[in-house]
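Missing here: one protein chain of the complex. Every other protein chain is in place.
Let's turn to subunit A:
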Amino acid sequence: MTTHDTRPGSTGGADTPGPLHGGPDDDYTPEQLATLPREELDRLGARYDGVEVLHVEPGPEPGSALEKRAVRQVGLMFGLAGLSAFAFVVVYAGAGWFLPDWQWELGSNTFSVLYTPLLGLLMALAFTFFGVGLVLYTKKLLPHETAVQDKHDGSHFDRVTTGATLVGGLHNSGLKRRKLITRSLAFMGGGLGLMLVAPLGGLIKDPNEGDPLGTTEWAEGVRLVRDDGTPIRPGDQEPGSLETVFPAVPEGNRLSDAATMLIRLRPSQLEQATPRSGQEDFGYGDYVAYSKICTHAGCPVSLYEQETSRILCPCHQSQFDVTQGAKPVFGPATRSLPQLPLAVDDEGFFVARSDYIEAVGPTYWNRERI
């Protein structure tokens, strides 16, 4: 070993600490520390951490009435916490064993109704009593001390020395001079970065393929059926009523954009009806059918108030007037609900004459173009 004695940080394998070892261990020998009482040691350590304990208000006198009362209080809290926790376990595990069954049945008014509230209450009591006991312990039994800790600004020495180490490393790497390495690194970095995000391309799909946003399952001759699949004849509905209908295709009542409202107008409504231009013949007699999917945010517009002829969307309160081609008359919606052209087939049931002639549901960037 040729390690020089003054070389910091190492003694070259010798079993004696190097000269940088030490610190407080050199200032305070074990013998000195052994003579100090525990409180002094606590303060000494704190001072090394920049903390000065300014003032200690001791806890209650041992054996005093004050202490006994506080101990009783804390003990009571911990005891109640334990009691609640055990009670929780008893209720949790005992239900269906020696207690009535916990599983709730419709209309049941017995233990099963209380099961979840009881569990919650007991768990809450256990946690809260424990927490309150701890706070009481800290407040009433522990000494109250006021300590001050110093806050240090950054050290100039640290900055300069760290900077020197970093700059030294960069300098030694020679990256500033070795342009080929930096350029190839940048090239490689770009490639690797792209490679790592490329698999996300699997998420990308073409939304314009087959125009799924602009078309629904409605088509010429598709029957209008109720949720239970039964077809509808003119005359089935009272004037002024609304029924939600679906295309007669498999799972038609689960489609996200096909739900349609079949509305039979009252004679007075029919008189003032002003359909959208070009769609005057979309209705059938006093029947009109509009898409149920709101043109604002896609919620099903469901609330029909026949006195005012308005349909209200419960999500954002857009209102559509069924006598004016379901034109939005209030709220954030901008477009009329698309109208389904109606006809009646040979058997006398309602059918669609075609799909909706415009996109159903919320507006999007290129809706007008499709």
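As a convention for this text, a residue touches a chain if its C-beta (ideal position, glycine included) is under 8 Å from a C-beta of that chain, and two chains touch if they have at least 3 such contacts; residues count from 1.
Simple rule for what comes next: contacts and distances are computed from a predicted model.
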"ABC transporter permease", "Phosphonate C-P lyase system protein PhnL", "Cytochrome bc1 complex cytochrome b subunit" or "NADH-quinone oxidoreductase subunit M" - which is the UniProt name of the missing chain: "Cytochrome bc1 complex cytochrome b subunit"
Per the touch definition above, residue among A:64, A:110 or A:366 touching the missing chain: A:366
Sole contact to the chain not displayed, among A:71, A:90, A:119 or A:343: A:119
Where the unshown chain meets subunit A, residue by residue: 25, 30-31, 33-34, 45-46, 48-49, 51, 53-55, 57, 92, 95, 102-106, 116-121, 123-128, 130-135, 137-138, 142, 144-153, 203-208, 212-213, 227, 244, 246, 253-257, 259, 292-293, 296-300, 302-303, 312, 314-319, 328, 330-335, 361-369
